[in-house]
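Only one structure is covered here, and it is reproduced in the block below.
The other protein chains are all here in position, but one chain of the complex has been omitted.
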Amino acid sequence: MTPGAIERSALRLDRVGATLAALGVGGLALGPFVSARPNRIVDGVPHGLFEALPPSLAAFVALVAAAAALVALSQAPPVLRAFAGAAALACLTLALGQAPRHLTAPGDIYARVAPGWGYWLAGFASTLLIADALTRLRFRPLARLAALVIAGLAAAAAIGSGALDDLSIMKEYAIRATSFWAEARTHLALALGSVAAALAIGAPLGVAVHRVTAARGPTLAVLTVVQTIPSIALFGLLIAPLAWLARTIPGAAEIGIAGVGAAPAFVALTLYALLPVVGSVVSGLGAAPPPAIDAARGAGMTDWQVLAQIEAPLGAPTFLSGLRVVTVQNIGLTTIAALVGGGGFGTFVFQGVGQTAIDLVLLGAVPTVALSFVAAVVLDAASESAGAHA
Amino acid sequence: MITIERLTKRYDDDVVVDDVSLEIAEGAIVAVVGASGSGKTTLLRMINRMVEPTSGRVLIAGEDTRATAPHLLRRSIGYAIQGHGLFPHRTIAENVATTPKLLGWDKARIEARVDELLSLFGLEPAIYGPRRPHQLSGGQQQRVGVARALAAFPRVLLMDEPFGALDPIVRAKAQADLRAIQRKLGVTVVLVTHDMDEATSLADRIAIMERGRLVQEATPVEVLTHPATQFAADMFGADERPFRLLSLKSVADLTQPGEAGGEPIAADADRREALAALLWSGRAAAPVTGAGGERLGIVTLARLVEAAAAKAR
């Protein structure tokens, strides 16, 4: 770019940045920063930024937010934009952790202070600013994974430092610290285990269906119908046969097969993952251009060599992006397992719904979303690097 | 008809079309040639404002193109591109009717015009009109693309490698069609092409682009015999030039009195064909016959060879 061009572009507003700045600053100025409740189930009282925090801290937050908004508005380089977004997000969140101390009497263990929609909006805008900047940087897969690790470490440091301990969601966590980690393990085992099981069954099935074209229609049709059975119902439907198995087959109960609990959830999740797994194997294998297959045959490869050396590598990106959808879907669906006593983060969600305690809902929802997000980023990176190599 | 004045297009610091001025006469066919990336397409697209010039202006029939809203301007200019760009969701007849419909013609007039154009391009309206583009061969699609560009009686027809994707035989037929139709309708044509035979045989004048600049604009003969730059000379191929030159004219004015045997050559055959016929049959001369088969005289190898020399003009 010529110096003239740079001058001109510096004067121009960045449209995306302007929207995000308006969203964030507007949220912070108009919306409640936190909502405070005397106890966990009554309605909250909204507090703006300057009510929720000591004046100096509030002013500091406002200053950082304004600075980030200015960076967003201008045509600043992506690195600076990402940094501004991260600074705003960190500052907002750490300040949020201070609000309870300012708003509640020391020693009041019943009071709950939760983020208000002003915080959510400003945080959302900051996150989007980071996301937009990262897209503009066009990170390679490995760099994206590194960014994810850094973000994870930052979040862990913020939580581990105790700076957020007085927030309502962390109070809910404090009460349930042991069961939280147990449910986390269950959730992971159910979600990832079912995907693994679906892969073990679905990948060979997909290869078979790819090779025997006649079997494709009927197999996919059956799997499609399985997918239309609502997840809750599928969990429920499996209770009876599994209970029957547990009663009749000696030893079945000992290895964990039971009518209620994790077993029906596991089977249901596996069945749910089966269609997308088979589907993405079939469409992945179908992605190889016919001339490439023709050439491979012409070079003397056997059918299996064509499959292993041509169709599989060329189909890997399609397959992996299918796997990403399945994994994200199953991490989300696992929340429903709680309804049949399967455990997982859904336990907190449904308890929270039952008690109308939003903090408890969030205690289940936030880690689920985080898990899905991590899975999505990791598998996206895998799919992209497979695409780069193919 | 078209006046291009000091037209420049810049993308950031890239000067893609550099200060090009060009005058195109009414009813002429101008071929724009040049290496890939030399700015031909960009120059063409600035005429109908598909690309907005950085500076300079274009006048059509004396009127600045900036005086009209781009989409309205384009309704008076035909535009045909490589890969035809037919609308896959519309029938052939609807495709051809695109611009007349935009101009609000009544139904009967549109229908008559569509039938006329399809017939003109050798596509039976009753058979092809109701078809979808994917039910036509590549050559037929290309012809429909040109027919669509001509539908609303444009004063100017812009074509960007319209026949690039066709096989040589179909291409030759399409070129002949274009020439005949252009003569009939009197439309001014600007044709971007990579095919030098197409340029020399079809165009009245050839414009040569080199790295964004217009380096020569002249008749095919002039361009062949007096190329302005080394590049212009290379483009027509040193080993092909004499033959291209021969192909521009017929044997009629090389005919001299005399006697010769063997297969006669038609007077309106081009000189390249005549030379090939003589070389192939190993003769030094051949009889020339008129349209009715009457003997006009002979054409000799020596005269043809002489005519192939650049300094002959």
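Lettered A and B in written order, each chain numbered from 1.
In this section, a contact is a pair of C-beta atoms (placed from the backbone, for glycine too) under 8 Å apart; a residue touches a chain by one contact, two chains touch by 3 or more.
One rule holds in what follows: contacts and distances are computed from a predicted model.
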Name under which UniProt lists the unshown chain, selected from "ABC transporter", "Dihydropyrimidine dehydrogenase", "FAD-dependent oxidoreductase" or "Acetone carboxylase gamma subunit": "ABC transporter"
Sole contact to the chain not displayed, among B:Ala61, B:Leu102 or B:Ala284: B:Leu102
Contacting the left-out chain in the complete assembly, out of B:Leu72, B:Ala180 or B:Ala302: B:Leu72
Contacting the left-out chain in the complete assembly, out of A:Ala174, A:Ala215, A:Ala240 or A:Ala295: A:Ala240
Residue touching the undisplayed chain, where the options are A:Val282, A:Leu320, A:Ala365 or A:Ala386: A:Ala365
Interface with the unshown chain - residue positions in chain B: 48, 50, 71-77, 79, 81-90, 98-99, 102, 132-134, 145, 148-149, 158
Interface residues of chain A (partner: the chain not displayed): 14-16, 19, 128, 131-132, 135-136, 225, 227-234, 236-237, 239-240, 325, 328, 331-333, 335-336, 339-340, 346, 349-350, 352-353, 356, 358, 361-362, 364-365, 368-369, 372-373, 375-376
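Definition applied: only the chains that are shown with their structure count from here on.
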Centroid distance [mean C-alpha coordinates] between chain B and chain A, Å: 58
